[in-house]
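Heads up, one of the protein chains got dropped from this complex, but the rest are sitting where they should.
Chains here go by letter, A and B, matching the order in which they are written, and residues are numbered from 1 within each.
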Amino acid sequence: MRLRTLLLGAAAAVAITPAALAERGSDGEVKIIYWQAPSTMNPYLSGGTKELEAASLVVEPLARYDQDGNMVPWLAESVPTVDNGGVSSDLTTITWKLREGLLWSDGSPVTSADVVFTWKYCADPAGGCAQSEKYNDVTDVKAVDDLTVTVTFGVPKPFPYGPFVGAQAPIIQAAQFADCLGAKAPECTDANFGPIGTGPFQVTDFRPNDVISLEANPNYRDPAKPAFATVTFKGGGDTASAGRSVLETGEFDYAWNMQLAPDVLGAMESAGKGTVVSAFGTLVERIMINLTNPDPALGDERSTKAHPHPFLSDPAVRQALSMAIDRALLVEIGYGSAGRPSCNVLPAPEIYKSTANDGCLVQDIEGAKALLDGAGWVPGADGIRAKDGVRLSILYQTSTNAVRQDFQALIKQWWSDIGVETELRNIDASVFFGGDPGSPDTFQKFYADVEMYANNFDGTDPEAYMANWECKQAPTPETQWQGNNMPRYCSEEYDALVAKMAQTGKLEDRATLAKAMNDKLMQEYIILPLVDRGRVSAHSNTLGGVIMNVWDSELWNAADWYRTKTQ
Amino acid sequence: MTEVTPDSLAAARPPQSQWRNVWDQFKTHRGAVWGMGFFIFVVLAVTLGPYIWTIDAQYIDIRARNSGPTLAHPLGTDQLGRDTLARVLMGGQVSMAVGITAMLLALVLGAAIGVVAGYFKRLDGPLMRLTDLFLALPLLPLLLVIIMLFRDTLRAAFGPETGIFMLIVFVIGITSWMQTARIVRGDVLALKECEFVIASRSIGTPSRRMILRHILPNVLSPITVSATLGIANAIITESALSFLGLGFPSDFPTWGRLLFDSTDYLQQYPERVLWPGLAISLTVLSVNYIGDGLRDALDPRIRGR
Partner (left out) sequence: MLNYTIRRLLLAIPTLIAISLIIFLLLDLAPSDPTANLPLTIPPEVREKIRQSLGLGDPIYIRYLLWCKQFFINEPLNILEQWLGWGEGDRLRVLSWQTRSPVVDLIVERTPQTLWVVGMSYVVGVAIALPIGIISAYRQYSWFDQIGTFVSMVGFSVPTFFTGVLVIVIFSVWLGWFPSIYDTTHEVTDWESFLFQVRQMIMPVAVLALFNAAQISRFMRASMLDNLNQDYVRTARAKGLRERTVVLIHVLRNSLIPVVTVIALGVPQIFGGAIITEQVFKVNGLGQLLIISIQGGDLPTVQTLTFIFAVLIIVFNLVADVLYGILDPRIRYD
């Protein structure tokens, strides 16, 4: 472990100054490992979490979310609201003011022209911008003066914080990307791999899908930060070995997304070299119920609204399936402290969280049996319930992932306890989540009775997320199976709630609407939420200043990280 | 005995007396007898075992999870409380069946193509270019395409388990014959110029007889090595397939899968990796010794000694 000794040696050499008074670059090197490697540093060309987070060390937005989900000004002076006059009263414009004296890492000043350019870059239809959703409905972005920009929307936006907010929509330098608009975007390899930014670090060497070397940005706005002179950002491998390198061998300082069985992670942590940190956001592992018939005999009309599901269209069956599940045990087996049982598909932020469905926390096998008995589903000779010749036999699909396969096995057993037969299927994630309309195994096509995966939403506003279950969002052959309404749920009442939310500006009213939508989905058992999943990462005990953030990039405050002086 | 010998050989040799000789020679090979004994033991264990050890391999007893060896669970349990012994036995059924059939398919295909390419000069070019093509095809996309095209059809025609079994055997067989083919062809090219072959040809022996009688027996030793390596390869590949969603459902244990699943628990429960690892290694080792014995027994120069 020469490397480690070297590292500790470097840390010990500067041990005289306490952390708070540290100079820029006084703490040597920090080593970060992501078991999925970033493929580019331009977040507009790849929407993957790993790319966003790597890029967040270099490029920054006007405002971002802190660890509690509150919006904090970042490159902007303050967050504009209706109250402080930054947002117009008709909710169609928002005016941002940049901080004074900001410099790019090449020394040139940051101006409103850069902000305008960023919008133009992403809005170019030929560029294939991965974050163009953030700039939805933006009709114009104007530079009022060198430090002020006004964003105009085509429709009233109750929540105008899409553009230039959060790790998904950082500001890029106009001078560097000027020739990279539209179809030319992918050809600017140097710029995409080494964007000039305002963040605490700048790229010195980028090896796609492998390792990124960064150094402290000499023009960073706080002269005392960052404490680290260099960053090595290694990618690749698997979760277990990344965890091992931080928690057991101490070769690395920070490991991202430690999705490991709780006992494995616990054993690694007990080696005493590092700490596991977690925080909860909006990610919910859920079972989606197919309300349409996936029978292969139906040909093109398979899994479409033309044919309702033979037994899952019965609410009693759906409810029984939910009652049979012991969510607390799933958490214990699969996620440990990084999960908690959830009865809502919208588990956070706090004001949106409903308490009306908490009954699901208790497993009730007997209740489920009674419910099925009452609905006329009676056990046959083989123990499987049936009614009118329809057997309760379920094909249960999900993506390949050790925890998900354990969940499948457990749930299969509980369902067999209530007389429901289950066949399991797991599909490679790149096929399951890929939108190839030619493949029968995508989660949109849903050629199965139930499917399990996790989903969440960016930032703190659930409007777009809750609109996922609008009638028109159902994937169909006509839409090339695009759409987010996997259960093919269709309710006029629900659609009305969605429409109403799009026109409501007051936060309390929006919360009431979102909760009503959540409760409707839950009480009709369209979606069976299982686990509210936190983000888990691990950091070495010698790395200080880590604040886990689920609402933005995990590396959002890397400028404040430092080396603790005692081992 | 005969079930492990290529059928082609049985057809070519005069019956009884010679086979008796071979068997006698085989019996004197200690390693081969042990290997044979162990192999039969494994086959019996995985076929009859589940009738004696009746715990369901898929039954989850969550309170007994991660338990070490106890009276109720002689080999302990996994992270969900499923009995390891039952899983190793049931997993063995699939792994042995897939391993042996897929290996045989690859072997027959590889040996046939190799012999034909080596023996008939005109077919050499096209067949070897075909081999090059198969060697160059990227495996993963190929598998994904095969699943997409055939899984649902086979599932409908033969039911989920038989259908998937056929698909797996086919996929492994079709993607692992190339090495055997190249090796056999190389040997045949050299054999073809040997005096006994030329002599035999000069008296007008037809090609078919020539291949079965003179060529095949002389390339048997690389074929037995390929067979041994092929079983190990098929067992491991099968487990890799189930991650792509091509294999058996995830709660269906196989040796390769058990080994993969328990690798994460290597430090906490090392015994869990031991059983499937040992089962695969010892089975392959026993096949290797059977192959050794068989090779010696079929070599008249050794048999005569």
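Criterion: a residue touches a chain if its C-beta (ideal position, glycine included) is under 8 Å from a C-beta of that chain, and two chains touch if they have at least 3 such contacts.
Nothing here was measured: the structure is a model prediction, and the numbers come from that model.
Though it is not drawn, the left-out chain touches A, B in the full complex.
Summary of contacts with the chain left out: across A:314, A:441, A:532 or A:554, the touching residue is A:441. Looking at B:26, B:39, B:177 or B:260, the residue that reaches the missing chain in the full complex is B:260. Considering the whole complex, the residue from A:29, A:248 or A:285 that touches the absent chain is A:248. Among B:64, B:148 or B:210, the one in contact with the hidden chain is B:148. From the options A:429, A:502, A:516 or A:548, the residue with contact to the unseen chain in the full assembly is A:429. In the full complex, subunit B touches the hidden chain at residues 31, 121, 125, 128-129, 131-133, 135-138, 140-142, 144-145, 148, 178-179, 182-183, 186-187, 189-190, 193-194, 218, 221-222, 224-225, 228-229, 232, 235-236, 256, 259-260, 263, 266-267, 273, 277, 280-281, 283-285, 288-289, 295, 299, 301-302.
In the full complex, subunit A contacts the hidden chain through residues 1-3, 33, 37, 39-40, 42, 45-49, 125-133, 183, 185-187, 189, 192-193, 205, 207-211, 213, 232, 234-238, 240-241, 244-245, 248-249, 251-252, 271, 428-436, 438-439, 441-442, 453, 455-458, 464, 480, 482-484.
Everything below uses one rule, namely that only the chains that are shown with their structure count from here on.
Within the complex formed with subunit A, the residues of subunit B that make contact are 58-60, 62, 65-66, 79-80, 82, 144, 147-148, 152, 156, 160, 242-245, 249-251, 261, 264-265, 267-268. Contacts from subunit A toward subunit B in the complex involve residues 240, 260-261, 263-264, 267, 296, 329, 333, 400, 402, 405-406, 408-410, 412-413, 423-428, 431-432, 438-441.
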